[in-house]
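Structure record follows, encoded as structure tokens.
Only a single protein chain was left out; the remaining protein chains are all shown in position.
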Amino acid sequence: MNGYLHLWLIPLLPFAGFLINGILGRRLPKALVSTVALLAPLASFAVVLNAARAATSGLALPYAEICPVGWINAGMLHIDFSFVLDQLSLVMLLVVTGVGFLIHIYSVGYMHDDEGYARYFSYLNLFLFFMTVLVLAGNALLMFVGWEGVGLASYLLIGFWYQKTVAAEAGKKAFIVNRIGDFGFLIGMFLLLANFGTLTFSEIADKLAANPAWSGGVLTSIALCLLLGATGKSAQLPLYIWLPDAMEGPTPVSALIHAATMVTAGVYMIARTHALYDRSPFALSVVAIIGAATAIFAATIGLVQNDIKRVLAYSTISQLGYMFLGCGVAAYSAAIFHLMTHAFFKALLFLAAGSVIHGMGGVQDLRKLGGLRKHLPVTFWTMTAAVFAIAGFFPFAGFFSKDAILYAAFLQGNSGKVLWFVGLVTALLTSFYMFRLWYLTFMGKSRSPEVHPHESPWSMLGPLVILALFSIGGGWIGIERFAAYLAPSTGPLSLETGSAHLELVLSILAVAVALLGWFIADRFYRQRPEAPARLAAAVPAGYSVLAHKYWVDEFYGAVIVKPLMAVSKFVLEWVVEVAILGGLAWLLGGIATFTGAILQRWQSGNLRSYAAWLAAGAAALLLFALVPWTTVLANVGIHFNVAGH
Amino acid sequence: MHLILFIVFAGLCLAGAINLLLQTHPINSALSLVVVMSSLAVLYLLLGAEFLAAAQIIVYAGAIMVLFTFVVMLLNAGREEHTMGSGVARILGFPAVAVILGVIATVILKAQGLGSAALSDPITSTEDLSRVLFRELLLPFEVTSVLILIAILGAVALARPGGDERRVGK
Partner (left out) sequence: MIPLSWYLLLSATLFSLGVVGFLIKRNLITVFMSIELMLNGVNLSFVTFAHQWHLVKGQIFVFFVMVVAAAEAAVGLAIIIAVFRARSTLAVDRIDLMKL
């Protein structure tokens, strides 16, 4: 029962898939490529299930597997390859490998006719490798490896259709924006190393537990640095800008990486290092404010987007904001709960959107969709489940997790009530734009009659159905049981200060708000389709602000990118080219010429003078080697402190 | 007896070497070198190196010195021309030689545990020598044969008359 779980297989199997498909993929038949690509995540999902079985049948968690050969041993610094399985990483692994496997199946159908079929699957497997490393990592450095690795996989997959300039640019943008966050992560790690002398999560938690009085100060700065990393990876304010552009990648990639798993890494990291955040109320409130602000900010932009995937992208940012809000009010298990249900319904939304795009032959503009309900029945019903889930209707999964976060926020005093209110407004907006998407896509009449939509193959619909079931029932476990299960790794969730009565009122309020959003969407997009345009015309300024996404990209472009480019250009053209390269070349050349002019005299061409120099050299060597200088000098009265004496 | 033999042949050796330096005509120098090498052969014998003594006579005093005298005669080398000396050689070279000799001599004289040689010492037989040479060191031995072959070819290529001019002419 207490056997070895072979956790190392979880990342390495997808890695093997990556190597096989990456190296041989071009030459293998498509069927074999798909087999390898599907078997790798399936096998690692099986290993995870085995670990879960062991965990439920009495395995003591956390359970660690440490590679016997150390990774870095330098002075006081010891870092191992250690994989740790605890409640948190188990939940995360189930989501990552489970949803990941479903999306692999879906991709077989979605990418079937793509030229880069093998390349696509090798990248996808690579992503799973790094993501599982990130989740299983027992220390911050190994997590950072996974962290960077998923960034790399994300870059490769966003720019998968690299022939398209937009896609290549989007990949670069994601990579560069993430670098800024990683910088914070790195600084945080250095601070951890300087103050704790270790990067192992459990040791950090132990040291914190041993010093109950330690709080604030350096802990706050560590937490804020790590938070910067998290905002980069999880697309929060102010580093969220890469995620909408990341939609240039294939849709299953958006589902897997940019909705369900990678972008939640920031939330996971905060939950993993919650011991630090618990000691720093300031950092926690920053997390909460960033989360709430991002949630409402992204939701407002999502209201007016016309690209089906961009709506979902802003919705993802907004939902990630919820998770940060949950972390910020120390309700880590609620955040993880929302992470899990969000992984189900957002993956489903993206996959369904992919199915729509697939069926429409590449159309993803909401204004050209419509009336697809009859043509794509399975897609319609599964997407409906997802829309209800994200809008927070009882008893869909999103209701439970969102409610838990809002409830936890509400209990955090007066400022918490503000956060709660922001969350509630966000819920309204979410409900509205999701139903807007739903109406525009499936209801009414088709707006591009020349396209004949067709339902997707079952390899794509199967995952949709499974995810739909999870989107409906994924929340029934209930936050209390979930939080109780996670408590050993994320700390207990304290909701005792509230009452069942209060919770009921808040829940009803949340559902009412969701209904209100549905109602408005219904008015706007079913009953009076001309209303949105009229409203936009009525408040042109407001519409313009939202349609241009608050001009954030332009603002960053003007404030950061342009000055940076100007400075870089200056440095390159003047400092590097002229001063360093030119000056260096001049200096080196001058030195060479000068010394050459002196040494030239040495090379007389006279054999006997060469011989004399040779003899002199031999004499010098003999003097150096055979005369015991220390003794001689000691006799004269000079003493040397020879090292080692 | 040993002492007498050593003094006689070491003296011959040194005398030959100094004569080599003093003579101005190359053929005289070459003959002095023959004297040095022959007396060295006797010294080898005194140290029990029977085979080496023979090889010294045959290879050095025989083959190599014949080659030298042959070249001297072939090129009809006369007395040394009195060219301008090299200042560096004199200023730097001689002190350096003095230092080398001084340091080595000091080290030798200070060395503890050096043994002594006597006529009654066992002689390394050619059999022992060849046992080591042809078993343990067979590969280096074979490699030297290749080396000699290359040297012969090189000598032929270098000394072939007109080789240079032909190449330059084209």
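A and B are the chain letters, set down in written order, and residue numbers restart from 1 in every chain.
The rule is simple: a contact is a pair of C-beta atoms (placed from the backbone, for glycine too) under 8 Å apart; a residue touches a chain by one contact, two chains touch by 3 or more.
These numbers were taken from a predicted model, which means no experiment stands behind them.
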item: Hidden partner interface residues of chain B, rising order; value: 2-3, 6, 10, 13-14, 17-18, 20-21, 26, 29-30, 33, 36-37, 40, 43-44, 46-49, 51-52, 55-56, 59-60, 63-64, 67-68, 71-72, 74-75, 77, 80-86, 89-90, 93-94, 97, 100-101, 104-105, 108-109, 111, 114-118, 121, 124, 128-129, 132-133, 137, 140, 144, 147-148, 150-152, 154-156, 158-159, 161, 163-164
item: Hidden partner interface residues of chain A, rising order; value: 600, 603-608, 611-612, 615
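In this text, only the chains that are shown with their structure count from here on.
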item: Centre-of-Cα separation between chain B and chain A, whole angstrom; value: 78
item: Chain A to chain B touching residues, read off their complex; value: 604, 606, 608-609, 611-613, 615-616, 618-619, 622-623, 626-627
item: Chain B residues touching chain A - in the complex, by the definition given at the top; value: 85-93, 95-97, 99-100, 103-104, 107
